[in-house]
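Have a look at this one before I ask anything.
A single protein chain has been removed from this complex, and every other one stays in its place.
Chains here go by letter, A and B, matching the order in which they are written, and residues are numbered from 1 within each.
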Amino acid sequence: MANIETFYDVMRRQGITRRSFIKYCSLTATALGLGPEFVPQIVHAMETKPRLPVLWLHGLECTCCSESFIRSSHPLAKDVILSMISLDYDDLLMASAGYQAEAIIDEVMTKYNGNYILAVEGNPPLNEDGMYCIIGGKPFVEQLRKAASGAKAVIAWGSCASHGCVQAARPNPTRATPVDKVILNKPIIKVPGCPPIAEVMTGVITYMLTFDRMPDLDRQGRPRMFYSQRIHDKCYRRAHFDAGQYVETFDDEGARKGYCLYKMGCKGPTTYNACSTIRWNDGVSFPIQSGHGCLGCSEEGFWDKGSWYARLQHVDGFGIEASADKVGAVTAGVVGAGLAAHAAVSALKRIRCKKDDNQ
Amino acid sequence: MSVTQSNVLRDEDLKETHLQGLSARTLHARRLMTVYVYEAPVRLWHWVSALCILVLCITGYLIASPLPSLSGSPSEHYQMGWIRYLHFAAAWIFAIAFLGRVIWAFMGNVYAREMFYIPFWRVSYWKGLIDTILVYAFIRSRGKKFVGHNPLAVTAIFFCFTLTSIFMIFTGFALYSEGTGMDSWEAKLFGWVIPLLGGHLSTHFLHHWGMWVIILFVMIHVYTVVLEDIASRQSLISAMTNGYRFFKDDQPK
Partner (left out) sequence: MTTLQTPNGFTLDNSGRRIVVDPVTRIEGHLRVEVNVDHENVIRNAVSTGTMWRGLEVILRGRDPRDAWAFVERICGVCTGCHALASVRAVEDALGIRVPTNAFLIRQIMAKVLAWQDHVVHFYHLHALDWVNPINALQADPRATSQLQQTVSPDNPRSSPGYFRDVQNRLRKFVESGQLGIFKNGYWDNAAYLLPPEANLMAVTHYLEALDFQKEIVKVHAVLGGKNPHPNYMVGGVPCAINMDGDMAAGAPLNMERLNFILLKLQEAYAFSKNVYVPDVIAIASYYKNWLYGGGLSAHNVMDYGDYPTIQGDPSTDRFPGGVILNGNWDEILPINPRDPAQIQEFITHSWYQYGPGQEYTGLHPWDGITDPHYALGVNAKGTRTNILAVDENAKYSWIKAPRWRGNACEVGPLARYILAYSKGVAYVKAQVDDALDRFNHMAGTALTPKQALPTTIGRTLARALEAHYCAHQMLDDYNAMIANIKAGDLSTANMTKWDPATWPKEAKGVGLVAAPRGALGHWIKIRDGKIENYQCVVPSTWNGSPRDPRGTIGAFEASLLGTPMVNPEQPVEILRTLHSFDPCLACATHVMAPDGGELSRVIVR
């Protein structure tokens, strides 16, 4: 890898002065929430690291993760692709196709064995021998296993790769399976969301490049830096929640004043993501700011947790569908009636017993 | 403290009462058994928990289905904030009381341990259970005497109260840790519950279902206590107020 240039080389060649380079490094440190003492480390990293080879595979997916990735504003997607990583295989952007494309995987696996990152968008279906997703005439799961075998680490982009997402929603007809259930012997970073926020995606990559280590992961394998707090906790409408001010129906007075969307089924209180802090598309907005509740798209199995517009999950199997409260209230009513009947019978019995005693 | 003594009132029973000195025999009185069942910590715990459950159910319901929206500036109100505060405060008290109750199970009398296990291998438990069910179904008219809870009550308390309470405490603290953060001790101690139950939203749902289990338990509990107090052979309400359970007849079984 002797002829592989460093970030610093790249930036200098782009005509960026050392002064601007240092400034860039300190901005990076700030963006990652680090103090100024980390700037020299970033400078060093940028000066010495070669561009990291990345293989980006696509399974059963909708390509929203790739689309999100190219929306990144800091760093710009073009800078990531041209200067930070070497995106050697990506179905969506790569020039080559067919055999020439497949040959790249072999080449990278040989040349950079143990030193490349495998990024996975989408997931492999396991039903029908995996042939619900075919790459090069073979099941995608084969390509995935093969490419993972030599990888340094695996990034599971989005909810598909992390959790299964929409194709794994009940009844999961293709048996779409999250990446960590198929690749068992590699470190896996889950970056859930449908899609993840662009700057979160590039943030994870730049963190790994800058510090040359895996980001700290939570219990579920998500980077703590972006997934350790609920959307609700830093929502700009939180004050209205605490005050007891809610949108009661879409386009009502509360909706126009930006009241809390809790009663509209907003899943912000149960969703871990950076939407309310980093926000979307260069920080322009996020779902709640645009008036719609959070769908909870970075949470596992969010497709099967009830309607987007209901606080409480609906339960089937009671004839008509009902919420937990309806079922609870009805049960309480039935039990109450039962107890009343029991009380009546007990009283009658008692009266009869007393009569018997008196006789 | 067993019920097997002879049931005739004896002179020594009158000692240190205002009837001292009288002949027991001439009074033609029956000797009513009174047993100290529920020690003070248990009684205190019972009523504290009852109050907590009341607060928790009301506030919990309102968290899931909030009151109609308030108008004006958000700085003028803190309605949901207070509801949640009350919920958390009551939950803390309930949980600590429950923990104390667990500790008391080791320190207190035999009845202090009743709610924590099912005497699954004891034949008398099964016999008593069937007997009590038959009484409740009006098939058998006269129930057995029980110093502690009857076996049906033990079963109901163990499943509907003890296990549900533990479930509510675990899920409750797991949900509470959503606010305190991943590094908090709540998250470290209880955070594993959430993925186990299928995620945050599912945990919320199940916590909510737990509320209904407790509400149904409380309904049945209050009814049976009143009923038993009137119709059964032992007192119940007094047992939980002053700790003494008295038996209304002196027949041994």
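Throughout what follows, contacts are C-beta pairs under 8 Å (C-beta built on N, C-alpha and C of every residue); 3 or more make two chains touch, one makes a residue touch a chain.
Fair warning: this is a prediction, and the values are worked out from it, not measured in the lab.
Peer 1: Please provide the labels of all shown chains that the missing chain touches.
Peer 2: Displayed chains contacted by the hidden chain, ordered by label: A.
Peer 1: With respect to the chain omitted from the figure, which of A:K23, A:K257 or A:R350 is a touching residue?
Peer 2: Only one listed residue reaches the unshown chain, and that is A:K257.
Peer 1: Please pick, from A:I134, A:V334 or A:I351, the residue that touches the omitted chain in the full complex.
Peer 2: Among A:I134, A:V334 or A:I351, only A:I134 touches the chain that is not shown.
Peer 1: Considering the whole complex rather than only what is displayed, give the residues of chain A touching the chain that is not shown.
Peer 2: Where chain A meets the chain not shown: residues 3-5, 9-10, 13-15, 51, 53, 58, 60-68, 70-73, 76-78, 81-83, 85-104, 125-140, 142, 165-167, 169-176, 194-195, 198, 236-237, 249-251, 255-258, 275, 280-282, 284-292, 295, 297, 303, 307-309.
Simple rule for what comes next: only the chains that are shown with their structure count from here on.
Peer 1: Compute the distance, rounded to whole Å, between the mean C-alpha positions of chain A and chain B.
Peer 2: Centres of chain A and chain B (C-alpha means) sit 43 Å apart.
Peer 1: Considering only the defined contacts, which chain A positions touch chain B in the complex?
Peer 2: Those residues of chain A that touch chain B are 218-220, 224, 228-230, 233, 239-248, 253-254, 259, 262-263, 267, 269-272, 296, 299-302, 305-306, 311-313, 324-325, 327-328, 331-332, 335-336, 339, 342-343, 345-346, 349-350, 353.
Peer 1: Given the complex with chain A, which residues does chain B contribute to the contact?
Peer 2: By the definition above, chain B touches chain A via 61, 64-71, 74-81, 83-84, 136, 138, 141, 178-179, 181-182, 191-192, 195, 198-202, 204-205, 208-209, 211-212, 215-216, 219-220, 223, 227, 230-231.
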